[in-house]
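Complex shown without one protein chain; remaining protein chains in place.
Note that the chains take the letters A, B and C in the order they are written out, and that residue 1 is the start of every chain.
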Amino acid sequence: MSDIKNNSFVRWLSRNPIWGFVVIVFVFFSFAADHFFALQNVENILVQASTIGLIALGLTLVMINGNIDLSVGAILALAATVTVDMQGWETLAFLGDWVLLVAVLAGLLCGTLLGGLNGLIVWKTGVDSFIVTLGAMLGIRGLVFVYTREQSFYASSFAYSDFGSSSIGPLPTLAVLFIACAIVIHVLLSRTVHGRNTYAVGGNREAAVNAGIRVGPHMVVNFMIGGFFAALAGLALSTQMGASTPNMGREYELWTITAIVLGGTKLTGGSGSIVGTLGGVLAISILRNGMNLMQVPSFYVLVVLGVILIAVLALDKHLNRRTAQEPAL
Amino acid sequence: MDKAATDGWSVRQILAQQGILIAFVLAMLVFGLFSDRFLAFDNIMAVLRQTGIVGVMAIGVTIVVIGGNLDLSVGSMLSMATVLVVDLHDRIGPGPAILIMFCAVLAAGAINGVLVGYLRLNSLIVTLGMLSALQGITLIYTDGKNVDIANQSDTWFAIFGRGDIAGIPTPIVMFFGVAVLGHVLLTRMPFGRKVYATGGNPRTAVYSGIRRGRIVFLTYLISAFTVGCSALILGSRVMGSQNNVGQGYELLVLSAVILGGTSLLGGSGNILKTVIGVLILGFIQNGLLLLGFPYYAQWLVTWVVIILTVWLDVASKRHSLWSPIA
Amino acid sequence: MTGEITPVLSVKDVVKTFPAVRALDGVTLDIRRGEVHALLGENGAGKSTLMKILAGMFTPDSGSITLDGREVAPKSPLEAKALGIVLIHQELSLVEELTVAENVFLGALPRRSFGFVDWNALHRQTAEILRRLNCDFAPTSIVGDLSIARKQMVEIARALTVDAKVVIFDEPTASLTDQEKLVLFDIIADLKAAGVGIVYISHRMEEIFRISDRITVLRDGAYRGTLDTAATSEAEVTRLMIGRSLDYSRNTETVAAGAIVLETRGLSCGDLFQDVSFSVRAGEVVGFSGLIGAGRSELAETLFGLRRPTAGAILIDGAEVSVETPTNAIRHGISLVPESRKEQGLVLGMNCRDNITLPQIDALRRGPFLSPAAELDIYDSYQKRLSIRSPGWRQLVRNLSGGNQQKIVIGKWLAMKPRLLIVDEPTRGIDVGSKAEIHNLIRELARGGYAVIVISSEMPEILHVSDRIVTMYHGRVMREFTAAEANEDSLVQAISGLN
Partner (left out) sequence: AEKIKIGITQNNVGVDSYQTTYEKAFIAAAAKNPDVETVVLDAGGDVARQIGQMQDLIQQKVDVIIIWPTDGKAVVPVVRKAHQAGIPVVVTNSNIAADGMDFIAAFSGPNNIQQGASAAELMCEALGNKGEIVQISGQPGYTTAIERQKGFEDQLAKSCPDVKILETQPGDWNREKAQRVMEAFLVKYNKIDGVYSGDDNMGVGALNAAKAANRAKDIKFVGATNFAVGYEAMERGEYYGSIYQSPVDDAEAALATAIAVKAGKQVPKLNYFETPKITKANMDKFTKPVF
């Protein structure tokens, strides 16, 4: 009985080797860094992971779909900016506290629409999503600067930033939000027709077309989900800051993609999972947090991070190593 | 000539595939129309000089991408190389400094190559890891300080960024020189054919007796070599270097490569089009500056231009404006 | 009776051109309810193109399609499916990462509320279909783990998911074994009985004559005529197709036994095959016969340096060698025409010439540079010898018809002038004319002193080309036959493990 359990656990782990790594670094830092192994710190890690984590949820869909979205960092900034700014609009003052809701919806809508725009361009023009969203990464960041005139915006009440540091029971609200969203996306991906089609389109686009899946609109929906989560991450981050800055979210796309790929999603699409993505996000967050607590000098943090990324990959490869009987490619 | 005729390929069909070239000419004309300085000889020379840095690296990265991989480490490798060559210049003289710099970048490239080529690790993560690690190593090396060349007026090192060869600015000579070399390598030599095959279908390449690992390894060495060349231009042009001088170049370079129609999936691409991609990016930036666009409006315009350019390119290849996907 | 039946589907004067290729040049065809209509033609004749037009994947330049008396113009596979036209693709059109059930119902997964997949219904219906098809894998198996034949069955299973008016099978049997073929024919009979119109494309005459009611022949994209199967003969059809008749005799040449080129002693590779010993002489064609999973392909891959043997020895010219990589194998004079042209044989995005010259590219130099003339020579000569139908060497292999793609792979390895040529299912999807041509080539190579190993699941092919036949069953060599003593019955016995 326990043998079977053991077996299926091992199989699970070999499909998600990143979780093995998460456990290893967690144990390592628990011994190596003071203050690491504490509930408060675990909460910190979850909150810190929530930003990249939320982006990663949507981006995982986009990537399994065989596309990529490099503009998520810029969308994050734009959504945060819009939401924070709208709270202070005179014209909306009559709404009272409801302005917060309107502002949040507006921010999320911005993200969703921009994601949709990316998707639409990818669909209609047939230009590779990499280049479309690379352009959008620059362009949307430009929009942010045009909108903000290079200034940071500041949430007028601390209520907004208090949300960022509030808790539900023992867990920080943002961590709860992140985990709840992860569950929703996991279910979407593994249980719904849309989710299964996401794999189909990414795995073999031609086959999906031949089978009558409306690939274009399907991709647009996923880009919209990607944009939505980037925006949500922007809101989550801006509640932590009580402000938005035009430079926020820079280079997040690269780290998010790294987390997702570490989690086992293929850049070419067709495979991947939220469980893996979660592992990838946690791995990076724990590394960052642990090295802070260990006071690794900042120059060395970069080197360690780089080396570990590659090491994880090598480990993964080693675990999943094909037998000698496979063709040596 | 009549070979083409019997093949059933008309000149028109071949021309129709040059969407990117058409986009480039269009862009030049538009900017030329709005700014009288844009097409001035001096300006064109200045832009070509500037684009040399991105351009040379873009050649190397094109080769890596055709081979089916990515190289995001070029940005921080450029930082490392520039810092190294500038720092060593005053200590051991330009010649040895250049030598050591090339050894260093080739070593970094070799690590990429071994990890991606022989150990078959995912190139995105490997080179992103390298990006991070090399940035750290550069900072550790300089202890976080800027490095400068003390005596800037009489060192022959100045030739790479500031001088010219036979009246043509050196960065331009290097850019086009490396481009021609790369083009010849890819289209006229067995190595190039193997790179295309490896990127196009790695399994078939192996089944055809191509040593896939070695080919990928070599593409990374080439890419590292081009980074070294760019570092010469950059270091000499600035006569100093910040630790993060190459930051962001990886995406710039990749944009130029993709703008040139090289597919990220590997197996297709063309150096000459990459050159046009580099020039488009360089001239857009310059043109927008000359037109006095506010900085961030420049980004918005770049967005539109990039998408329109690539769109024109893919549309010309498939002979229809809209993608056939339902 | 013939004249009065209203066709369920008719195609009139359809024209389709691709850049530099006129694929269909005014084709007319009608499919009746409850008939099996075979479509024949050489590789590149336009069969798949016509079918893709029916399935909404291409739009014709001109011409009309009428379904049940109504003119239709399906613009997408979705529309075609809604109209009741189902196409089973020549090239597998599956998502490797998904399960069998998800692939069978791709694009039409049963739903519950809120867009959730109804897994119960999905698995139940798929299990049902798999049972009808006599398949031995589960609806939950991952398609990527299946063998080619099983994947083909998954593809075929799709035909049974909808109430189709017309089902098109584009070379469904190219990678099926005999047993699976029989199941397929039963299914076709069922569909036929239910009044479905069936289009059946194949290069295998015996199948055509076994199941079809009428035969339409295309040639160079043009319609050549429709014949009643009962009233015609292989010879007539062949003549219509390729303009001459063919000879299907057994190999009766005597072996000019040369020196032993390759020998294996007790070669094993894990649980794929064990203790394989055989030898091939110069001037000899050795056929390998076996069922799917017998381990022939793996044996070939091991000889070619793609897999490491776990025991035993490989001897070339009597000396033990270690063939560790394909590069190494090529240096020893071994060529392998692999089993799967798309995955192992071709770089689809490369042009014809470059694909053919790929393995010997290092040798085609003048100084450090490639010699286009030498490359073109090779392309031209094999294009002619194998009658590869392509508008020119610049055409991307992706745009060739399936059979022509296969010819490119064969040409690629023949051009190496190997001492030992291994061909794995060499004529999969190749038209009868070219097949004969390839068989002749293989014989000719042998006469020229080459050693050849032919792996094929087609019994007639093996019997036709081989001097000696080695049979395998479950990774082990069963029996060896000489050409003279082998016949279909004895082979079937041996490859089924009945000694």
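In the analysis below, a residue touches a chain if its C-beta (ideal position, glycine included) is under 8 Å from a C-beta of that chain, and two chains touch if they have at least 3 such contacts.
Since the model is a prediction, treat every value here as computed from it, not as a measurement.
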Task: Chains on display which the left-out chain touches in the complete complex - done: A, B
Open item on the list: Touching the hidden chain in the complete assembly: which of A:Q87, A:Q240 or A:T265 does that?
Closed with: A:Q240
Open item on the list: Using the document's definition of touch, tell me which of B:M239, B:L279 or B:I325 contacts the absent chain.
Closed with: B:M239
Task: Touch criterion as defined above, residue of B:A23, B:L139, B:I276 or B:I325 at the omitted chain - done: B:L139
TODO: For chain A, enumerate the residues touching the unshown chain of the complex.
DONE: 34-35, 38, 40-41, 44, 47-48, 51, 145, 148, 150-154, 158, 161, 164-165, 237, 240-251, 288-289, 292-293, 295, 297-299, 301
Task: Residues belonging to chain B that touch the chain removed from view - done: 37, 40, 42-43, 46, 50, 53, 139, 143-146, 148, 150, 162, 234, 237-240, 242-245, 285-286, 289-290, 292, 295-296
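Criterion: only the chains that are shown with their structure count from here on.
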Open item on the list: Once you draw an edge for every pair of touching chains, what topology comes out, line, ring, star, complete or other?
Closed with: complete
Open item on the list: Among all chains, whose Cα centre is located farthest from the one for chain B?
Closed with: C
Open item on the list: So the centre of each chain is just the mean of its C-alpha atoms; given that, what is the distance between chain A and chain C in Å?
Closed with: 44
Task: Where chain A and chain B are represented by their mean Cα positions, the distance between them in whole Å - done: 29
TODO: Give the residues of chain C that touch two or more other chains, as numbers and ranges in rising order.
DONE: 76, 78, 306, 325
Task: chain B: positions in contact with at least two other chains - done: 203, 206, 326
Open item on the list: Taking the touch rule as given, give the residues of chain C at its contact with chain A in the complex, in rising order.
Closed with: 55, 57, 76-78, 80-81, 87, 89, 93-98, 102, 106-109, 111, 114-117, 158, 269-272, 298, 301, 305-308, 310, 325
TODO: Can you check the complex and tell me which residues of chain A touch chain B?
DONE: 121, 123-128, 130-132, 134-136, 138-146, 209, 214-216, 254, 257-258, 261-262, 267-268, 298-310, 313-314, 317, 327-329
Task: List of chain B residues in touch with chain C within their complex - done: 6-9, 13, 184, 188-190, 193-194, 196-197, 200-201, 203-211, 267-268, 319, 326
